[in-house]
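The complex appears here minus one protein chain, its other protein chains still in place.
Showing subunit A:
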């Protein structure tokens, strides 16, 4: 037998999705010793499934005992001569009264009747059941089964199942990202074990969760967030091991650069003088400080293997700041629930000389009912699953030896302007003592975009640099456009 690892079995204290006969899914935390109620489908003891491998369906019998349930194999339906000519819409064809059915239900809950027995009673007391077509009979039994069978299936949280759960239950929470679109994010991003990814994820961590699963505990995901905390609620549902959890690092947009007035724990207090509670407080602060420092370091290494943006904020403004931290020949992906929100971003990307071949895609997904002889697309289907804008980061530094004359001239012009700008900044830096973090960040962006592709963590500071940069970018765009026209 293959050895079972902790992720192969249903474990105590973990999140489990319980699929019920109605196809509704319920999310529970499996506490040892607890009883889990599934409403009209009965209840079961958590201990009965803790320790089991995933993958089985259980039947509730004798009130709340469980046993593995084997569904009958699906049979080809044999055509009969029946048709619906004789069938009229008549509520009296069911001979059982509402009270009879209620009585059957309560017997079922007490464990005196199985779900199948109830369905059979209903069938037997249906006056025109035999007149129904074979297809209609099968459909009737399936429909009643969904109401009265007392079975449930524990489903393991995976990127797919968690996404499916939230997409059906509360799509707004995950910004409508559907499993197919999510799967394409995973492919386009080329996520793999050991990758280092830069992510802005406002899908409550749906994307971060899927990426982390694919990295299997090796590599780094750096998530930038606004507000007090990174809101990665979905990640909590994944039952990640500590190893995988640790690959997810976060950094607040406001902490990218150390605020001028922020002191290190050592600057605040002399550790040698601390005792008791104060010392504990110091260690707590030091730990928090080190986490932020580590995330900053990860960012400023500027060697990310992908940039993935699924933000509520304007994507261009995010790309502008984060593209310099991405390596050459690496994917850049922007997700949004509506295509229109990406149109401006798309024209922006097309103008950027360091982005290659932006592509705006939507995914289309259709599910079908598959039963022998009864296969057809489902009657209701999904609307949008969101849109993706993908491109490849390239190095906007055409190799000198092979430059065209125009490119060379444009580049020389850019270099002299960059020098001028640097001088202006140095002068301005003397006069302006402190500056907001955002402008600070923009300066770093500029360094990455125009000087070299090597790591730049210089933080020159002028509040005006942001506007100057945009002019410069426009210039660079023009240069590259000219080249493209040739």
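The working rule: a contact is a pair of C-beta atoms (placed from the backbone, for glycine too) under 8 Å apart; a residue touches a chain by one contact, two chains touch by 3 or more; residues count from 1.
The working rule: contacts and distances are computed from a predicted model.
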Name the absent chain by its UniProt protein name; which of "tRNA (adenine(58)-N(1))-methyltransferase catalytic subunit TRM61", "DNA replication licensing factor MCM4", "BING4 C-terminal domain-containing protein" or "EIPR1-like beta-propeller domain-containing protein" is it? "tRNA (adenine(58)-N(1))-methyltransferase catalytic subunit TRM61"
Which is it among A:142, A:193, A:245 or A:290 that touches the chain not included here? A:193
Which of A:266, A:344, A:412 or A:426 touches the chain that is not shown? A:344
May I ask which residue of A:42, A:108 or A:398 touches the chain that does not appear here? A:398
Considering the whole complex rather than only what is displayed, give the residues of subunit A touching the chain that is not shown. 1-2, 4, 8-9, 12, 32, 45-57, 68, 70-71, 73-74, 76, 153, 156, 158-160, 179-180, 182-184, 186-188, 190, 192-195, 210, 213-218, 303, 305, 327-330, 339, 343-344, 346-347, 350, 356-357, 359-373, 375, 392-399, 401-405, 407, 453, 483, 486
